[in-house]
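For chain A:
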Amino acid sequence: GGSEKGSGSENKEGKDFEDKIVVYSPHGKDILSKFEQQFEEKYNIDVEWLDMGSQEILDRVRSEKNNPQADVWWGAPSTNFDQAKDEGLLTPYEPTYADSLADGFHDPDWNWSGTSQTPEVIMYNSKKVSADEAPKDWDELLDSKWKDEIIIRYPLASGTMRTIFSAMIYRDFKDSNDPAKGYEWLEKLDANTKEYSANPEMMYNKVAKGEGTISVWAMPDVVMLKENKNYPFEFIIPESGTPVLTEGIALVKDAPHPKAAEAFYEFVNTPEAAKLLAEEFYRIPTRDDVEGLPSWITDTEIKSMDIDWKVFQENSDEWMKHWDENIKNGDKEIKE
Partner candidate 1 sequence: MASIQIDSVQKTFGKVTAVDHLDLAIKDGEFFTFLGPSGCGKTTTLRMIAGFYYPTKGVVRFGDKDMTRVPPEKRNTGMVFQNYALFPHMTVFENVAFGLRVRKLNIKEVKARVKNVLEKVRLDQYAERQVSQLSGGQQQRVALARALVIEPEILLLDEPLSNLDAKLRDEMRSEILRLQKEYNITTIYVTHDQAEALSMSDRIAVFNYGVCHQVGTPAEIYNEPANDFVASFIGEINLLPASIEEREGGLAHATVLNGALPRPVAVRQHNIAKTGTDGQGTALAIRPEAINLVDSSRSEDENVFPGVIKEIHFFGSVINVMVQVDNQPIRVHTLNGEVSRSLHVGSPVFVELPKERIRVIPMVSGDPS
Partner candidate 2 sequence: MMKNRDHRLTLWLLIPVLLVLIAYVLYPSLRTFLESMNTKEGVGLGNYEDFFTQESKTNLEALWNSVYISLLSVLASAIIGVPLAFIFNRYDFPGRGFFSTAAIMPIVLPSLVGVMAFMFLYGETGLVPNAIKDLFHLDEVPFKIGGVSGILIVHAYTMYVYFYMTVSAAINKIDPSLEEAAHNLGAGRFSVFWKVTFPLLTPAIVAASLLVFMISMASFSAPFLLAGGFRVLSLQIYFSKINGDMEVAATQSVILSIVSISFLLFMRWYQNRKDYRMASKGIGAHRSEVKNPFMKWMLVATGIIGVLILLLPHFTILLLSLVPDGTWTWQTYPSVFNVENYRLLFEDPNIFKPLKNSLILSFIATAGNLVFGVLTSYLLVKRRFVGKGFVDVLVMIPWALPATVIGMNLIFAFNEPSIFSFGNILVGTFWILPLAYFVRHIPLVVRSTNAALEQLDDSIEEAARSLGAKWFYTFRKVILPIIMPGVLAGTLLAFVESVGEFPTSVLLYTISNRPISIEIMNQLRMFNMGQAAAYGMIQITLIAVVLLISNKVFGVKAEKSLS
């Protein structure tokens, strides 16, 4: 709608857009520059992006609440968006392709919608561990033969790890409403864990060099490392099912450039865009109408764990706090 007054520039389709848009995204320079270029070409709208971690985006959007700088927040696990939604930081928007998104892939109120999905997997060093030996399911990680072979990213600061840990608790919690069993499981995992790495790079490095051989992580990253960066990594989708994170996009409340923002929102989740993201950047689309996806997506069967993300969001802080204070063995990590 052309309700905006003033400075909008006429684009090819005759709609009024602001001439600029600000995107906050953790997707990194490569993706962002590519989409900036394509979007600018098509709409003649100047794209500016800030590239930073999703937690940082949340902090920042929160801190800019009185004076929003960003229009679009592209890329973060749905839990982050849920939090932002609860704090009233987002504007609902229902995209034109709403029909192609399964229910789990968007907010019921359309405060956010999913752009890609991230299954969590067990990852192993393919030089040290053969495909046969590798653990096939979550519970196999507790086997004593993996003692001091597991290196995992320190979970509190990592959305991925929080999701995995919470899922482990949730497996029992959804029936019993009691996290005790899940805590017990995590305790055993802790016993096998050699080290919690502070950031992903350290974890990759250590697993690649064989300081440990097993980890748990997000599947697209593992594929990317293996294919793009020559890491000796393979992954296994746990047989009993795995949590699948949804990464999404949302519009910031009181954004200075709302029209242009909507255009961008649409633009980055067209089927072509989704295909590009899958092929070049190892992102699994949420839309069900994307054709010609690469084989690592089509060939992998993902058994998705059935998760009520609401419960997750409500409890995961407490669970993680409990883990941090009571389960994590403080002495263990200082073993050297």
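How these were chosen: all candidates are chains of the complex that A comes from, given by their letters.
Just so we're on the same page, a contact is a pair of C-beta atoms (placed from the backbone, for glycine too) under 8 Å apart; a residue touches a chain by one contact, two chains touch by 3 or more; residues count from 1.
From a predicted model like this one, the values you see are computed outputs, not experimental measurements.
Asks: Check 1 or 2 against chain A and report the one that touches it in the complex.
Replies: Among 1 or 2, contact with chain A goes to 2.
Asks: Using the touch definition up top, name the residues of chain A that touch candidate 2 in the complex.
Replies: 22, 26, 28-30, 48-53, 55-56, 59-60, 63-67, 69, 83, 125, 127, 154, 156-157, 195-202, 204-206, 208-211, 224-225, 228-232, 317, 320-321, 324-326, 328-330, 332-336
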